[in-house]
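Got a structure here, written out as structure tokens. Questions coming.
The block that comes next holds chain A.
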Amino acid sequence: MTVPRQSEAALPVFAQAVGKKYRRGWALRETSLVIPPNRVVALVGPNGAGKSTLMGLTTGMLRPTTGALTVFGDQPTGKGLHPAVSYLAQQKPLYRQFTVADTLTFGGRTNPSWDQGYAEHLVEQAAVPMNARVGTLSGGQRTRVALALALGKRPRLLLLDEPLADLDPLARETVLGALITEARAHGITVVLSSHVLAELEGVCDHLVLLHDGQVLLAGDVSRLSANGMSLGELALHHMRAAQQGVAA
Partner candidate 1 sequence: MIWASLRLQRLQLLTLLGTLVVGAGVIVLLRSNMIDALDSAQIAHCVRAADQCVAPDGAVKAFRTTWSTPFETAQLLIIGLPALIGVFIGAPLFALELEQGTHVLAFTQSVSRTRWMLSKLVVALVPALVVLVVLQHLVGWWLDAAGSLGPLYNGPFNRVNFAIQGVSPLGYALFAFALGTFLGALTRRTLAAMTAGLVAFVVVRFAVSGLVTGSVFAERRATAVGEVPEQRESGLVLTTGWLDASGQAVPSDRASVLNQACKTTPGGSPNTEEGYLACLRESGFAQNYWDVIPDSRAWQVHLVDVAVFGVLAVVLLAGTTWALRRQS
Partner candidate 2 sequence: MTPLTATAVGKRYRTRWAVRDCSFSLPEGKVVALLGANGAGKSTLLRMAAGLVRPTTGELSVFGTPLRGRIHPDVSFLAQNRPLYRDLTVRELVRVGAAMNDRWSADRVREVLALQAGVDHDAKVRTLSAGSVTQVAIAMALGRLPRLLLLDEPLADLDPLAREETLRIIMAEVADRGTTVVMSSHVLADLREVCDHMLLVDEGRVQVDGDVEEVLARHRVLVGPVTDESTVEGELVSATRTQRQSTLLLKDAGPAPEGWAGAEPDLDSLVMGYLRASRERRASAQRG
């Protein structure tokens, strides 16, 4: 794989031969990976391919067993997220009894780089009432609040684990639209994991395809699919080939 000649500090994620072993075996093996800045990255792979592990290593919640991984040139310490990184877990953990305003205040208290005005702007844009309790919001609204919380700390790298699961098509479209607009406007690198390849199409310009703990494919979509294949087809094609390879 070709590593762009850029200083490591400018790279959102730079992994060199990173491996992670759990008791049941290797979740990630000898993985080398570069996530270049200003991209919207699709992180794709079958269940158990190592997507969550890769996200965990990037946030510092997990420590690599072998190799090293840097985020903007720093090694994740495990003592809280890198200040330039935001992470949104699949379950969108928010305190249900908080109001939206409480949630933003909570974000302000827990993040030194918090931008209250920006977070409020995002909530306003989503037309979510500030005084509503999180527990009463619809799935789409809750995702928007979680997104405002993640973006409010002004990250340069935003990790989203299945952010659109259990949203209806319209909510999917609006959430994704808002996300991409913000990412483009502020030069945020976004890593988006999803099982629904169709929704990544036209949104992601970079693909990381994991299979069985290894990188199967990584690079800009325009370069990977020179023959006009869409991102979805490309990913599905490689996943199928890899699965048949395992079976044979």
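Quick notes on this structure:
Here, a residue touches a chain if its C-beta (ideal position, glycine included) is under 8 Å from a C-beta of that chain, and two chains touch if they have at least 3 such contacts; residues count from 1.
The set was built so that all candidates are chains of the complex that A comes from, given by their letters.
Every value quoted in this text rests on a predicted model; they were computed, and no experiment measured them.
Screening 1 or 2 for touch with chain A: in this complex the touching candidate is 2.
Those residues of chain A lying in contact with candidate 2 across their complex are 44-49, 127, 138-140, 165-173, 195-199, 232, 235-236, 239-240, 243, 247.
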